[in-house]
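The other protein chains are all here in position, but one chain of the complex has been omitted.
Order of writing sets the labels: A and B. Residues in every chain begin at 1.
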Amino acid sequence: MHILEVKGLAKTFRTSVPREGRFGAIRSLLSREKRTVRAVKRLDFALEPGEFIGFIGPNGAGKSTTIKMLCGILHPSEGEVLVFGRSPQRERRQVARRIGVVFGQRTQLWWDLPLKDSFDILAAMFRLSRSEKERQLDRLNEALSFRDFWDTPVRKLSLGQRMRGDLAVALLHDPELLVLDEPTIGMDAGAKRQIRAHLKLLNEHFGKTVLLTTHDMNDIEQLCRRVIVINRGELIFDGSMAQLRGRIGMPTLIRVVYRREPKLPDAELWASQQRPFRIAGRRERELTVSCNRTETRVLDVLRALGEWGEVDDVLVEEPDFEEIVHEIYEPAK
Amino acid sequence: MVLWVLAKSMVRSRLQYSASHAVRTAASVIFGMIYVAIWQGIGEQDPLGEYGTEGMVHYIAFNQVILWLTFTQYGLGLEERVRTGQIALDLARPVHLFVFAAGREAGSIAYNAIFTALPLFFIYDWMFGLAVPREPAVWLWTAAALLMAVYSALCIGYGIGVASLWTVEGRWFHLLNYSLNFVLSGFLMPLQWMPDWLQAVARASPYPIFHSVPAGLYMGKAGPDTLLVPFLWCLLLTAGALAATKLVRRKVEVQGG
Partner (left out) sequence: MTWMGICWLLYKMNVKARMQYRLNFVLMTMLASVVTVAEFLGLAVVLNAFGSIKGWSVWEIGYLYGVLMTAKYVYRAFGSAINNFEPYLVNGQLDQLLLRPMPLLLAVITSRTRMVGGELLQSLTVLGVCIARLLSEGRVTPWILPQTLFILATGTVIMFSVGLATAAIGFWITRVEDLSVLTDNATTTACQLPLSLFPDWLRTLLLAVIPFGFINYVPAMHIVKGEWGGWTLPLTGAVAALSLAAALWLWRIGVAKYQSTGT
């Protein structure tokens, strides 16, 4: 059985648009324009046990809406979600017992109390016996090391410590599926690295299936073996990291500095000649072009660039993963 | 000029909250009716002195209407501005902080006056027949009283706002002020009918200007001599506001805003 199955999932919102204009406030009271927003148009995918999936997309793509439907917070307009074969809409509480959710921007912990109190409360809610709770805490502590700040009030914890606390609390009832919504948001590089290490451990040693949404592409690169890309409510890509790279190729930026002002061909000539690269930027004697190294050799590009002037210096760069992925969201033609 | 612009901006931002406004107006009417009912009930067995039952109904109605003129937000919003750091910008402006804060609040009060107090006046007139005084002198003195009331409210609100910068529980002062106002301003009953000791306390305080004094003037039961003590209080409160601003300035400079 799949851990998570999404079939034909769609979500449409009807929002009211307040009226503009001088008496907008009063007119809004009387009648509002209704606008239909299709946050999720159609999603189909399934998760197997033990996977570590990245769920990415630009803002407004429908990621949060999808996550909320997975957790039972929102009901889908069409299609269905099955978590361990159950519908989070119809059996919210049973599903809640088998998944752990962490929202990066809001904590589940009790703000004014020491961390350990949050564990006690949630253990009670999930009907864990004291021995079960202690055993689970010991295991989680191996991965997350939170005993160090066990007694500190949550409001005094650093972001990284709080996230570890949130992870521990989400896993206290030993769910098989862990859903994380932007867990590293707002953290510095060191804290992010640490959290990533913890997540890797949880997945590889503890066998948790993890669904991660994030805007930080390094999270994806280092943790996920499978990536789902969503944009405008639709699935654009669902495959392994290797496939993702293959799909976009290896875009490269080549920056050349000419000895003197280069002579570029005019627009018409440019259009007529088929060149395997694109001009990305130009500044005085410096010219930047981008190409796809799976199709073109750097040497060929340099030879072509050399036709426009004497090349003094060359720099070859690979744009970071984020820019690569944005290519998928909005391919520049 | 500055005050006008500030006030206008407050009015515009308030216009957006029309639904909640309607609800609050309805609530005000209900509160008014409750208090009127009390006096009508009492009036069945007591002639109610110089006011009479009808007079008391008008007294209550009038107080409900002018209540909206002296309603200020907690500390004139100062605490929030300190928390967000806005206060540093406010202090850097060429406008005195008190003028700035009071100007903004005055806009809010003007909005309440036009969109809440005025409609309420007509509603109460329709329900209970509010007597409208004929002598222009009465209007003059009532207007003077109301101006002093608004000004006093602004000063007190400002003081509370300043006090809130030093304590965690600034709300304590706000609620304390509200409580004292409720008991000592003559909101429910003219001061003359209070027990002597309470009356003395009330008359010495700045609170009667909010209700007992303007209502008394409006209904022709009191003369302009009742404006003397409130006027003195206005001067005192102004001095207080100026002193308070100095304290704010010093505190913000020390803290860094």
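Going forward, a contact is a pair of C-beta atoms (placed from the backbone, for glycine too) under 8 Å apart; a residue touches a chain by one contact, two chains touch by 3 or more.
Just so we're clear, the structure is a prediction, and the values are computed from it rather than from any experiment.
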| item | value |
| --- | --- |
| Identified contact with the non-displayed chain, of A:124, A:197, A:279 or A:315 | A:124 |
| Option touching the unshown chain, where B:5, B:23, B:200 or B:242 are the choices | B:23 |
| Hidden-chain contact residue, picked from the options B:4, B:122, B:178 or B:231 | B:178 |
| Among A:9, A:61 or A:74, the residue in touch with the chain that has been omitted | A:74 |
| Footprint left on chain A by the chain that the document does not show | 13-14, 65, 68, 71-75, 77, 89, 92-94, 96-97, 101, 103, 106, 108, 110-113, 117, 120-121, 124-127, 153 |
| Chain B, residues in touch with the chain not shown (by the definition above) | 19-20, 23-24, 26-27, 30-31, 33-34, 37-38, 40-42, 44-46, 168-169, 171-172, 175-176, 178-180, 182-183, 187-189, 193-195, 198 |
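The working rule: only the chains that are shown with their structure count from here on.
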| item | value |
| --- | --- |
| Between chain B and chain A, distance of the C-alpha-averaged centres to the nearest whole Å | 53 |
